[in-house]
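One structure is given below, represented as structure tokens, and several questions about it will come after.
Omission of a single protein chain aside, the complex is shown with its protein chains in their original locations.
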Amino acid sequence: MQGILKRSGKFITEVVVLVVFFLLVQYLITAGLLNQYFQINLTSLCINVILAVSLNLINGFTGQLSLGHAGFMAVGAYASVIMTQMFNMPFIAGLLGACAAAGLAGFIIGVPTLRLKGDYLAIATLAFGEIIRVVLQNIDYVGGPAGILGISKLTTWAWLLGSVVLTIVVIQNLVNSSYGRAIISVREDEIAAELMGIDTTKYKVIAFVIGALFAGLAGALYAHYFYIIKPETFNFLKSFDILVMVVLGGLGSTTGAIIAAAFVTVLTAALQSFPAIRMILYALILIIVMIYRPQGLMGNKELSLKTLGKIRGGNNGSSANK
Amino acid sequence: MALLQISNMDKSFGGLTAVLDFNFFLNNNELVGLIGPNGAGKTTVFNLITGVYKPDQGEICFNGQNIAGYHPYTICARGIARTFQNIRLFKDLTVMDNVKIAFHKDVTYSFLSAILRTPQYFEGEKQIEEKTLEFLKIFQLEGKKDELARNLPYGEQRRLEIARAMATNPTLLILDEPAAGMNPQETQQLMELIQWIRDEFNLAILLIEHDMSLVMGVCERIYVLDYGQVIAEGKPEEIRNNKKVIEAYLGEEVE
Partner (left out) sequence: MLEFMQQLVNGLSLGAIYALIALGYTMVYGIIMLINFAHGDIMMVGAYVGFFSITVLGSNVVVAMLFAMIACAVLGVVIEKVAYKPLRNSTRIAALITAIGMSLLLEYLTIFLLTPQQRVFPRDVFPMHNYHLGGLVLSNKDIFVILSAIVLMIILQFIIRRTKTGKAMRAVSLDQEAAVLMGVNVDKTISITFAIGSALAAAAGVMIGIYYGTINPLMGIIPGLKAFVAAVLGGIGIIPGAMVGGFVMGILETMVSGYGNSMYRDAVAFGVLILILLIKPTGLFGKNTGEKV
């Protein structure tokens, strides 16, 4: 009984904080106190967080290097736009459709690809990401290389924050469960995991599909804010952007992914006029992090109130996934 | 009926024959050893039994059913657990998490429940937590439950690996060189642990070992493998005096 009370208390506190935060920012937006530049970056931040957290599930927690995440974003973007623009369906339908389409793509690509190991898997996902882009480039119904323009701006702060919260909650709840432990064991030692009764292929596919699903959600949100989508938007460089976030944050830490997503968003905004320098910086980040601090910023630790308390109390060493 | 019965099992890798015409049986509650010079194919046999490899030919009957070629996770669900020559713990996870994973195959709440955090989830997690603590107590690892597996001393890592295997509730426990890297005192403790496990949990144990004191001291029956084939089988005293076995081991000190 005590456990339920404690949990309910914590839950209610979290919901209240979230609602207050939402209302605060919403007020700022409606009152016109947040300029356009800020709003664009806030949107990008939310989308990047969803992308980073979802890729982290695949690369970080399951240990499968996927280099084609932008492909799933593309599938979600295009699917949602077709539904809202060509079939005049409400935004929620577009979002759900994006998730379904991207999830399905994740399944179709995942099942054959996840049988491969390490580098081969990485290259295969890269290839599939590019195949998606090339295919979209050659379909006239969705505008070919020119893409689709004039998409209605349906993405609002409410949808963005809601999606971010949904992504984080779903993935964290998954990770902090027996299913999460099964997924992590796949990363740690596949053969040992199999001999513990875990169908590693099944769990790789599950993680892959869920990751793809949320990338699709991000794609739909992106499309309905930035008016235009074209295949080139979702090329390998986009996948690479997301990879930088995940690597920098720490493969296996959701908090790390969020922090890194914020960092990358800020960096992108600051270096908007210097795209070459930005890419050079990303490249250097990847190389330096991998050589000198491969666990990234957070390693596989998460930031929680418990951990913060421990740090203040001088005690450290929280276990993974508390 | 034997718990595990292997008939006419062959396995080759490319041109190399690893195991040839392997016949073997093991009864409930028996403690059987598999010995032989390095490269004789012992670990290959274990890998074949546990589904890591698929035999080219032959049957592996466990509890009457042929499990040859099944996935390792299916074989685990049927009741065979194993440890590895070079300890395959989940090094970056805690002792608790290592054992908790063993309980995943029997998890009582659904995937959706985990995401939605239903009461079933909390109940299920509580059960897993309790069962894990119980096991850690039995194997005297409770004190280190939040330690990362990689930080444990070697002997405790071995014990943890065995505890984790036992947590999958097997009827047959397979140990691959459990005494590797241990001094005589640790080996003695291990021997006692193995016998205690067999008696306490009422299961069968099959082990590979090079340490003859362990094998002779603990096994009721021994198979000897050389170049992928069984060259002798019998009680420890018989094996000790078997000419073919001594020849195969020529140059090795039998303690």
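For reference, chains read A and B in written order, and residue numbers begin at 1 within each chain.
As a convention for this text, contacts are C-beta pairs under 8 Å (C-beta built on N, C-alpha and C of every residue); 3 or more make two chains touch, one makes a residue touch a chain.
In this text the structure is predicted, and so the values were computed from the model without any measurement.
For the chain left out of this panel, the touching residue among A:134, A:166, A:228 or A:270 is A:134. For the chain missing from the display, the contacting residue among A:45, A:74, A:243 or A:257 is A:243, taking the whole complex into account. Touching residues on chain A toward the chain that is not drawn are 63, 65, 67, 112-113, 115-116, 118-120, 122-124, 127-128, 130-131, 134-135, 137-138, 191, 240, 243, 247, 276-277, 279-280, 282-287, 290-291, 294.
Methods note: only the chains that are shown with their structure count from here on.
Work out the mean CA point of chain A and of chain B, and you get 40 Å between them. The touching residues of chain A, counted against chain B in their complex, run 3, 7, 170, 173-174, 177-182, 184-185, 188-189, 191-200, 206, 300, 319-321.
For chain B in complex with chain A, the touching residues are 50-52, 71-73, 75-77, 81-82, 84, 88-94, 96-97, 100-105, 107, 109, 111, 114-117, 121-122, 124-125, 128, 146, 148, 164, 168.
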